[in-house]
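A single protein chain has been omitted from the complex, and every remaining protein chain is retained in its original position.
We just call them A and B in the order they show up, numbering each chain from 1.
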Amino acid sequence: MKRSFDRRQVLMLGAGAAAIAALGIPGGPAYAKNDYEEVIAKFTGGKTPTPSKVKLDLPEIAENGNTVPMTVSVESPMTPQSHVTDVLVVTDGNPRAGVATFHFSPASGIAEANTRIRLATSQNIIAVAKMNDGSFFTASKAVKVTIGGCGG
Amino acid sequence: MSVKPRIKLDKKEAKKGDLVEVKALVSHIMESGQRKDRDGKTIPRKILNKFTCTVNGKEVFSADFEPAISANPYIQFRFRAQESGPVVLTWIDDDGSKIVGEESIKVN
Partner (left out) sequence: MLSRRDFLQVAAATAALVPGGWSQAFAQQRLTQAELLRFEATGNVTLLHIADLHGQLQPLLFREPSINIGVGDAKGLVPHISGRALLDHYKIAPGSAAAYALSSEDFTALAKSYGRLGGLDRIATIVKAVRAERGDRVLLFDGGDTWQNSYTSLITKGQDMVDCLALLRPDAMTGHWEFTLGTDRVKELIEKLGFKFLAQNIRDTEWNEPAFEAMATYDRGGVKIAVIGQAFPYTPIANPRWMIPTWSFGIREDELRANVAKARESGADLVVLLSHNGFDVDRKLASRVSGIDVILTSHTHDALPEVVTVGKTLLIASGCHGKFVSRLDLDVRDKQVKGYRFRLIPVFSDVITADSEMAALIAKIRVPHEKMLGERIGKTDSLLYRRGNFNGTLDDIICDALLSERDAEIALSPGFRWGTSILPGQDITREDIYNATAITYPATYRTTMSGARLKEILEDVADNLFNPDPYYQQGGDMVRVGGMSYTIDVDKPVGNRISDLTVTRTGKPLDPAREYVVSGWASVNEGTEGPPVWEVVMRHIEKKRVVAAAPMSRIRVLQR
């Protein structure tokens, strides 16, 4: 039986195309910006977070844009006196910036969470941590969502 | 239909102050609200938007999810063992329904 090819099924259209399909947007230019700056500003009340203490762990190149493992952690003693309260995660290249907000307390013992996220295209993921003293810290990581194939 | 989440704790018993790792997976489409169907109509958003973990009734970790969280959401985190009791994980759907799963921890 001759099988007709959907455009997305042809050679080397791997993770990127699949992710675009899931988010229902056409493949836009890499690093197209969304409203992530406003989302961060709302979270920090306009304060500029310091690039420190936060660690974002994602693969440099996504295997599958539909499900990219992400770990965010924040250096903190997590005591009643000094702890992380919230961590906002946004992206600058998805149609909408928001990914998740994690809420911690001294009962958490450690400010660390791992989940899997959708990335429509190559872009930056940004995490902003809010401490109980009202200070903010941040980190970002670029993830490439590639067409794939041709390697080796 | 109620969905049964799958939950893994890295230990069933812990010493007070130990960190306990929780991993949980739940089946859910996490419909982003940005996809269109064949007729070009937007498929309405339907995601699990909130996750909470309590230990012995006290919240130790929670999260708000956006549509950029993958289908069949996975969550992994840790908490500090303080007292024995049920470890209850709750996901809240856009439609208001809940998915609840429970394990327990014994703290020595």
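Operating definition for what follows: a residue touches a chain if its C-beta (ideal position, glycine included) is under 8 Å from a C-beta of that chain, and two chains touch if they have at least 3 such contacts.
Everything quoted here is computed from the prediction, not taken from an experiment.
Visitor: Could you run through the displayed chains and say which ones the absent chain touches?
Guide: A, B
Visitor: With the missing chain put back, one of B:Val3, B:Leu25, B:Ile43 or B:Val100 would touch it. Which one?
Guide: Within the whole complex, the residue contacting the unshown chain is B:Leu25.
Visitor: With respect to the chain omitted from the figure, which of B:Thr52, B:Gln76 or B:Thr90 is a touching residue?
Guide: Considering all chains, including the one not shown, the answer is B:Gln76.
Visitor: Determine which one of A:Thr85, A:Asn114 or A:Ser140 touches the chain that has been left out.
Guide: That would be A:Asn114, which touches the missing chain.
Visitor: Would you write out the residues of chain B that touch the absent chain, in ascending order?
Guide: Interface with the chain not displayed, on the chain B side: 8, 23, 25, 74, 76.
Visitor: For chain A, which positions touch the chain that isn't shown here?
Guide: Output for chain A: 2-3, 5, 7, 9-16, 27, 29-30, 57, 59-64, 67, 69, 114, 122, 142, 144, 146-152.
Rule of thumb we're sticking to: only the chains that are shown with their structure count from here on.
Visitor: Distance from the CA centroid of chain A to that of chain B, rounded to the nearest Å?
Guide: One centre to the other, that is 18 Å.
Visitor: Could you list, by residue number, the parts of chain B that touch chain A in their complex?
Guide: Those residues of chain B that touch chain A are 19, 32, 34-36, 43, 55, 58-71, 73-80, 82.
Visitor: Can you list the residues on chain A that touch chain B in the complex?
Guide: Residues 22-25, 66-68, 71, 78, 91, 94-96, 98-110, 112-119.
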